[in-house]
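Every protein chain except one is present and positioned as in the full complex.
Per-chain residue numbering starts at 1, and chain names A and B are given in the order in which the chains are listed.
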Amino acid sequence: MLSFVIRRILQTIPTVLAVVLVIFVLFSVVPGSIMSSMSDDGRATDPQIAERMKKQLGLDDPVYIRFGSYIASLATGDFGTSFRTREPVTSMIAKRAWPTLQLIFAAMTFAIVIGVPLGFIAALRPGGIIDTISMVVAVSGLSMAKFWLGLLLMYLFALKLGWLPSFGYGDGGLRYLILPAATLGVSPMALLARTTRAAVLEIMTADFVRTARSKGMSETLVVKWHVMRNALVLILTTIGLQLGALMGQAVVVEKLFSWPGIGSLLVDSVLQRDIPAVQGSILVVVLFFLTINTVIDVLYAVIDPRIRYA
Amino acid sequence: MKFGTSLIIGGALFALAIFVGLLAPWLAHTDPVMDANLMNAEEPPSWTWWFGTDAQGRDIYSRVVHGARISLTVGIVSQLVNSVIGVTLGLTAGYWGGWWDDFVNGLTNLMLAIPSLIFALAIMAVLGSGLTSLLIALGLTNWSFTCRIARASTLSLKNQGYVQAARVLGYGDLRIMITQLLPNMLGPIIVIGTLGMGSAVLAEAALSFLGLGIRPPYPSWGSMLSEAREQITTAPWLSIFPGLAIFLTVLGLNLLGDGLRDILDPQSRSQRA
Partner (left out) sequence: MTDSPLIEVEGLRIDLNDRASHVAAVEGVSFRIDRGETFGLVGESGCGKSITALALIGLLRQPLSIGAGVIRFEGREIQRLPAAEQRALRGNRIAMIFQEPMTALNPVSPVGQQIAEMFVLHKGKNWREANQLAVEALASVRVPAPERRVKDYPHQLSGGMRQRVMIAIALACGPDLLIADEPTTALDVTVQAEIIELMRNLCAERGTAILMISHDLGLVANVCRRVAVMYAGRIVEERGSADIFRACSHPYTQGLIDSLPRLGSRAALGRTRLREIAGVVPAIADFPDGCRFNPRCAQATEICRTTAPELTLLDAGGLVRCHHHA
């Protein structure tokens, strides 16, 4: 088991290096990208200033030296200094990591708590009313733009009903978290409901379910003891994939609700051409994504004994 | 969803979107960008202004109609680029194997390791906003599923009798790939492409909403919603119609994709959504 975990962690290293390379190439090697992006649309940068900045940022060095020093500083946890605030990017990210994690885990909890039972209920009575409604809701949830849904929720619950604050982090309390988390959680909820339904339907026809019934188990126990754990493997896959996708969608939701997370840091930095902050936040997002995937893979091995030995 | 229902509803919604997009100049009441008139600012929906007007007094209905052009252009073109990249890489990787296969696999894994919206956002950051940048950013970042499918079906097809026969007959690699392998994987590729178009429409809207895609005053549904957010207290109708347009278009594509899957890719029906 331990060797499996170690092997799985080692496997991510090449991916991390490749991602670092891509981010570096994208922002540092593409000709003129930094300089052009440092001027706002249409406005030309003063050539003298440009020259001085180039020197200061070490942009005159050969590419491989720049990449080497970039890697070296990353390895020490140094993501560079923000162009905009002159603050170390690392500390900017650190400040915003917690709100983002809060948001993503709240959204995923929302999705799991609603989506999985919904899928189960739908599967136990396929073709029934709950099944039909939940599948319509699921397809709709997947087709909606997150920020549109967020706007509608904001209008209804914050502006019309006044139950919840319309945006911001506030004191970090639950009240502020609810709307953004629900907005972000809708599409993983829809996907989880669909996956759970499909998984349960498939498992209910398995031979071992017939065996369980032949033991004299009630349907409730059959589901609890035999169907759930098997369905869990498939559900976990979806959760893992969705956590990654959430990282992407969080950007939009954070921006909509003015949530002070890494996503809104990323957007603001892009809009203000703050390249080190952009690079740093993308890298952190990807690292988070890879970490989640690794954890999910290890969890699989715990749940599904076949994987460890395969 | 019963068999066929989703295909019909999805097809109808998508056809409607195409129809609106193609005929936008004739369907629109006013010019979506130029016809601003502060005298008409923030009118709620009425017989004159079907979907109301925005803060600059522009007709939301006309803007939503024109927005269909941008959304569909981005959706269709970027997904075509994705499909071409995915099929080319997947087919050649599966067919030739060796270091090329390893390379393509590595590339696919890399793509899967970066959330695609983040990747697109990074490319937009480098290229700057605009339609061309959007097409590049969205066209380069969502091909990994297509690639995997193409590679997997090439691997399973290439040792089958008729492909081997073609090789014995002296057909060239390219000819075998195009005439023997490609037609046999089109079903799932089309399904993924249809669903991918939906994601591209959503991604365009998201990027434009963030101010990185189509910039105001051009009528992208996403950027319209971004403006609408500022006026949500005074003019909530601004938030409804562009979002509804996105929803119906993407819903149409998703239903169409599901419906096509039942016809073109029957094995995967029992598999997960």
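The rule is short, and it goes like this: a residue touches a chain if its C-beta (ideal position, glycine included) is under 8 Å from a C-beta of that chain, and two chains touch if they have at least 3 such contacts.
What you see is a predicted model; the values in this text were computed from it and never measured.
Asks: Write out, one label after another, the shown chains that touch the chain missing from the document.
Replies: Hidden chain, whole complex, touched shown chains: A.
Asks: Out of A:Pro62, A:Gly162 or A:Pro305, which is the one that touches the chain we can't see?
Replies: Of the candidates A:Pro62, A:Gly162 or A:Pro305, A:Pro305 is in touch with the missing chain.
Asks: Which of A:Arg96, A:His226 or A:Arg273 touches the chain that is not shown?
Replies: Candidates A:Arg96, A:His226 or A:Arg273; residue touching the omitted chain: A:His226.
Asks: Of the residues listed, A:Leu21, A:Ile178 or A:Met217, which one is in contact with the missing chain?
Replies: Residue touching the chain left out of view: A:Met217.
Asks: Which residue numbers on chain A touch the omitted chain?
Replies: Contacting residues on chain A, toward the hidden partner: 206-208, 210-218, 221, 225-226, 229-230, 233, 303-306, 309.
Rule of thumb we're sticking to: only the chains that are shown with their structure count from here on.
Asks: Between chain A and chain B, what is the gap in Å from one C-alpha centre to the other?
Replies: Between these chains, centre-to-centre, one finds 21 Å.
Asks: Which of the residues in chain A end up touching chain B in this complex?
Replies: 14-15, 18-19, 22-23, 26-27, 30, 33, 36-37, 41, 135, 139-140, 142-149, 151-152, 154-155, 159, 191, 194-195, 198-199, 202, 234, 238, 244-245, 247-249, 251-252, 255-256, 266-267, 270-271, 278, 282, 285-286, 289-290, 293
Asks: Spell out the residues on chain B that touch chain A in their complex, using ranges where they run on.
Replies: So the residues of chain B touching chain A come out as 1, 106, 109-110, 113-118, 121-126, 128-129, 198, 202, 205-206, 209-212, 221-222, 225, 228-229, 232-233, 236, 239-240, 242-243, 246-247, 250-251, 253-255, 258, 270-273.
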